[in-house]
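What follows is one structure encoded as structure tokens, with my remarks underneath.
The complex is shown incomplete by one protein chain, all other protein chains being positioned as in the whole.
Let's turn to chain A:
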Amino acid sequence: MKLNSLWPASGKVRAGLIIVIFFVLLAVFGPMITDYAPRATGNPPLQPPSADHWLGTTQTGQDVFSQFVHGARVSLAVGFIAGVLSQIVSVLVGLVGGYFRGIADEMLYILTAVFLVIPAMPLLIVLTGYLPTRGMISVAIVITITSWAPAARVLRAQTLSLRNRDFVEAARATGESRMRIMFYEVMPNALPVIASGFLFSTIAAILAEAGLSFLGLGSLTTVSWGSMLYFAQNNQALLVGAWWWFVPPGLAIAIIGAGLALINFGIDEYANPRLRTGKSRRKAARPAGRGSAAMSSTAASAAAGAEASSSSSGVSEGSLGGTESTETTDDDASPPQIRGSEVPGDPVISVRDLIVDYPTEDGAVRAVDHVSITLHRGELLGLAGESGSGKSTLTNAITRLLRNPAEVSGGEITYHRSTRTGESTEVDLLNLPAEELRAFRWSELAIVFQSAMNALNPVLRVSAQFDDVLRVHRPGMSAAGRKELAQEMLHKVGIDPERVTAYPHELSGGMKQRVAIAIALVLEPDVIIMDEPTTALDLLVQREVLEQVMQLREEYGFAIIFTTHDLSLLLEISDTIAVMQTGTLVEYGPATDVYSDPRHPYTKTLLSSLANLGARI
């Protein structure tokens, strides 16, 4: 690793490092550049700073600068030693307790809790009172005793969560010993916590040492920042206005504390390999073969996609027409296979030449590349694609849920709002103001997410989750009316209406997904976006939920965009299929046609993979 890459990127961390390095250098070299011994008297008393005495003198004529730099040694050393010791104790207590559980954990946890509730300062004072000697090390040990507990508790919690991670199980299955797992698998992952614990216990130790010395409990024969403050206070430095006596140590304690706290911001940058290797990884080439092949075919199909969609943009509204690009620039790239769809009904959402980019340091990554699709009223559009194909980015663009830094770089998304008179007005979704967007979402377009377990708020009853939607969109509705509607919707999705008072954890996975569908339906939207709604469900439950969705679609007539990676499922249920690959729409047409006559090589690959895996295609 080059020195260059060790220098932190963040300004805060740089400032913190500079501060700490400055004080460390001061403590190491300071005593060498001063001509006076820290406790030597004989200089003129209470002199303000001058060329001879950079920080003036004390009442007994001691040089303040000399005391300050010698004091820095003691304060930093006590802080560092106590920081290291208390981290060692808390790592042992936290890791052992958290990893082994059982009786050892209970004992250690009680011990931690006891030390947490004892006020640190009084304990410190009592312990110091019994110290036989008051040297640096013994003070550091006493400070350790009073300060290890909070970090130990945090580490125990961290270990409890880490020990259940798969990589720990995998290490056990490999045959690693417990000690090895604790210190080589679990502990490195807790390093950010340990490092920040170290920084904060160092700060606490510097403060505690200063506090003890200030109270006169430290070693009054060694000079530290705390003892400087003690003598300044005892000699009424404040009253006589000898600011040079007490300001330097006081300020130094504050600044070094701030410096250590600032470094804390940068710990992740070093402890997390994902962040550490971020820069070098982007420079290094991806493994050859599949990666580079995918790259070139992406570029080529992107070009082909651009052609196809530019020629299709001339086609009249509402239908994509039988646009087929016959020209390609590259032999490897296959042109997108866009077939005319014969879905009856008016369009409800049309996407034209949509481009979504994720800007990165090396230029934009095109997640959606000139995609044009049209969703008709009552249509079930199946959107298939593997991870990284851009299908979620596409649906997020339609729902305007794109997260930073994704940005729409081109194209348009139109919603065709039907009015009472049967005409339709066009709404430009990409430029919808926030207020109208809020009204549009849910009342006209609703979303069912992949994992209902996460989409439902675990601390709210089902009824309250309906209320969330209804309060915003039906402000006039009474509480009783809302409850009645919620029960009616639950009944519609095949759940006992009495379960309206249940919490999400009291429902099974399939029921939760039904509740999510019921909430999506409550305002009778024209369009429901279903983002992998059945992927997390078991086969039998998936089948039930699908049947429910199909029934409801017949009853309400909403259109669905159904995303999934399971092409065979889409082939069975959807009217139209859109297949995406690396941001490009590679095949688009009626499901039966795509099934009986897949034209794009990627669609064929997907189908043959499914067949090889034993799916009934």
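One rule holds in what follows: a contact is a pair of C-beta atoms (placed from the backbone, for glycine too) under 8 Å apart; a residue touches a chain by one contact, two chains touch by 3 or more; residues count from 1.
Convention: contacts and distances are computed from a predicted model.
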Per UniProt record, name of the chain withheld from view ["Thiamine biosynthesis protein ThiS", "Oxidoreductase", "Ger(X)C family spore germination protein" or "ABC transporter ATP-binding protein"]: "ABC transporter ATP-binding protein"
Which residue of A:D346, A:E524 or A:E547 touches the chain not shown here: A:E547
Option from A:F231, A:W245, A:F558 or A:Y595 whose C-beta touches the chain left out: A:Y595
Candidates A:W7, A:F29 or A:F167 - the one touching the absent chain: A:F167
Residues belonging to chain A that touch the chain removed from view: 165-167, 169-177, 180, 184-185, 188-189, 191, 271-274, 277, 281, 287-288, 386-387, 538-540, 542-543, 546-547, 550-551, 565-569, 571-573, 591-592, 595-596, 605-617
